[in-house]
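To start, the structure itself, in structure tokens.
All protein chains of the complex are present and in place, except for one that has been dropped.
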Amino acid sequence: NRPLALIAGPCALESREMALEVASELALLSDRLGIGVVFKGSFDKANRTSGGAPRGPGLDAALPILAEVKEKFGLPVTTDVHESWQCARVAAVVDLLQIPAFLCRQTDLIAAAARTGRPVNIKKGQFIAPWDMEYPAQKARAAGAAGVLLTERGTSFGYNALVADMRGLPIMQETGAPVIFDATHSVQQPGGRGGASGGERRFVAALARAAVAVGVAGLFLETHPDPDAALSDSATQLPLRELAALVETLMAFDRLAKSFTGSS
Amino acid sequence: NRPLALIAGPCALESREMALEVASELALLSDRLGIGVVFKGSFDKANRTSGGAPRGPGLDAALPILAEVKEKFGLPVTTDVHESWQCARVAAVVDLLQIPAFLCRQTDLIAAAARTGRPVNIKKGQFIAPWDMEYPAQKARAAGAAGVLLTERGTSFGYNALVADMRGLPIMQETGAPVIFDATHSVQQPGGRGGASGGERRFVAALARAAVAVGVAGLFLETHPDPDAALSDSATQLPLRELAALVETLMAFDRLAKSFTGSS
Amino acid sequence: NRPLALIAGPCALESREMALEVASELALLSDRLGIGVVFKGSFDKANRTSGGAPRGPGLDAALPILAEVKEKFGLPVTTDVHESWQCARVAAVVDLLQIPAFLCRQTDLIAAAARTGRPVNIKKGQFIAPWDMEYPAQKARAAGAAGVLLTERGTSFGYNALVADMRGLPIMQETGAPVIFDATHSVQQPGGRGGASGGERRFVAALARAAVAVGVAGLFLETHPDPDAALSDSATQLPLRELAALVETLMAFDRLAKSFTGSS
Partner (left out) sequence: NRPLALIAGPCALESREMALEVASELALLSDRLGIGVVFKGSFDKANRTSGGAPRGPGLDAALPILAEVKEKFGLPVTTDVHESWQCARVAAVVDLLQIPAFLCRQTDLIAAAARTGRPVNIKKGQFIAPWDMEYPAQKARAAGAAGVLLTERGTSFGYNALVADMRGLPIMQETGAPVIFDATHSVQQPGGRGGASGGERRFVAALARAAVAVGVAGLFLETHPDPDAALSDSATQLPLRELAALVETLMAFDRLAKSFTGSS
């Protein structure tokens, strides 16, 4: 029942400058609102809809950026891994390794992430039931993970659509893992005839409020100084300047939610 | 942005005694918590999974019970209608007519309900998108409804399962109609090999909190003195004695939700 | 294991002339191909997406048209009923009463249809599992139906979309009822922001072939002399002039399917 935490940052680490700009804003927000923030940025968008879409700076260029964010702003950092060999290198810098949703059943990747000694945040696949996230969590624990988090980010609902099932939050909490709600990916419209994922940013606040009222350990929110110009997920990332107001609102819901004990 | 209202009562009007017991409790709750309550009870479960399942007292027996609830406890009352000819008779007693979810596209039924001069509460079909509830609302308005409410109660999600999409609440609000969240039917597991609908009562509170945090005009909750003995929906109705604590919690979320203006 | 039958005709009985044109073509097709054909036409589109959409001629105008089709071309006829009071009147003319998919759980309507002494064709709701269609069939039998048919027409799959699950055909056959596949409604895209249902006619033949290969008693196909000008379901009705070639193909698949015994 600890206060809400925040995992936030841009979808892709588009440049050192942009990463530092976002991190600086997040550090201010953390100080001003008194909320723990983990900086998130991807070094590689390894599963873009289209092969020709930009993928990010790559591991070699990204790790120094994440290290600089950590050192300069004192924020813990996280990023996602895609193949087993990346885990040890990434863990040398980041505080938390993230397993992408599509990869939540890849035993070797989870085990490699867990063996780094860092905690692992496993995103729930769009194709998996919340009660089945117990098994990826077990895979991480069996490989010695320092900690396991589970993140809801929407479930397949027909084609090119997701739905965020709020029942999944308490169900995943039954595994004993802290549960995070990813409000920006939950409004994604995956794929689509245009060769890119769309989404509906206008529902981010509503879904985040809902999840916090149900009760979560933290929120995951992608944010960008100028989402329309983002190299990925431009339809869903939150404008950086709107983040603080939303987080402040959500913290109020979190305090209320956690003031009640028991199930009602 | 008016305070949360409550539509509550037993699934079926099983007997006069039981109806009065529930209504008495609801009247006390309304007074004590300062929340507007509409008493709900069905005269006919017209779409039971199995033909042999109990259906309720029928129109002739039920209307005097509803009238007595209204007169004795001062609560407005509502019930659901299934064929056009029932509307005028029902409207002579009830304050609000409810269109069942399966029937939300039956033009004649909606029009007959609307022509009574009573407001109409149309439940969103499990098979219809929230943005398409604009059309049933228009049908009611075109027939002169005194008011239209729309109620979310879950959407088909594979077989024998529903999911409550919280995005549906703001989407339906764009019609201008007050939106109600039906938390007990949203946890239903329709049908099933056993010839009856099941459900998961343990998620009622979580979904209700989520909906209120998103922002709704009211909640719909079925409640029964002894759900395990209920003639219908025994897996989802709330025990009457647990209702007040839940409603008090939800009113706190409602006040918080409505203290914020705008979208965040 | 009797040969494939066909239920076909226009969505709405738009006019006497059009009905006779379609029926004449169907009678020729029946003779030439040696397939049993039931003429289908709706007197009322009682659940249009929008209240303002055309609904058809109504019961009084439609029954003489259906009677004329029957008398002039020797085809049995069917139509769909929406409220209980219509059943007896309709049954005086038609050979088979159809329960619409949205209404497949309305106990009184099914019972009223069954009590006419005519066989009843119950469409599977978009919201119901195929194994739960056993209960509507039981309701009809318990009320004395002369026979029960069950028709697959697609299941909700996200918003504004259906999917035709071919497993539903053998599952529904386990009730003992002949199972019909409705290939034109199965490609419907229900509702949609434009206030009407769309659909993808280009998949009708593929789904019909699939269903016949799995094994069905009959096919349901809506057909219109000029679908683009149809008052309803213009996106899914088949052009009348294309019907014979499709049916001939499907009869070949049917003969092959029924030449195998057992499950493979």
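Letters A, B and C mark the chains as written, and numbering starts fresh at 1 in each.
Keep this in mind: a contact is a pair of C-beta atoms (placed from the backbone, for glycine too) under 8 Å apart; a residue touches a chain by one contact, two chains touch by 3 or more.
Bear in mind the structure is a predicted one, so any value in this text is a computation, not a measurement.
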item	value
Touch with the omitted chain, as defined above, among C:28, C:61, C:92 or C:206	C:206
Per the touch definition above, residue among A:55, A:89 or A:258 touching the missing chain	A:55
Interface with the undisplayed chain - residues on chain C	155, 157, 163-167, 169-170, 187, 200, 202-203, 205-207, 209-215, 242, 245-246, 249, 252-253, 256-257, 260, 263-264
Residues of chain B in contact with the chain not shown	157-159, 161
Absent-chain interface as seen on chain A, which is shown	46-52, 55, 82-85, 102-103, 105-108, 110-111, 125-132, 134-135, 138-139, 142-143, 155-156, 159-160, 190-193, 195
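We adopt the following convention: only the chains that are shown with their structure count from here on.
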item	value
Pair of chains joined by the greatest number of C-beta pairs in contact	B-C
Centroid-based (C-alpha) most distant chain relative to chain C	A
Geometric centre distance via CA averages, chain C-chain A, whole Å	48
Chain centre separation (chain A, chain B; CA means) in Å	36
Centroid spacing, where centroids are CA-atom means, of chain B and chain C in whole angstrom	33
Overlap residues in chain B, where contacts from two or more other chains coincide	155
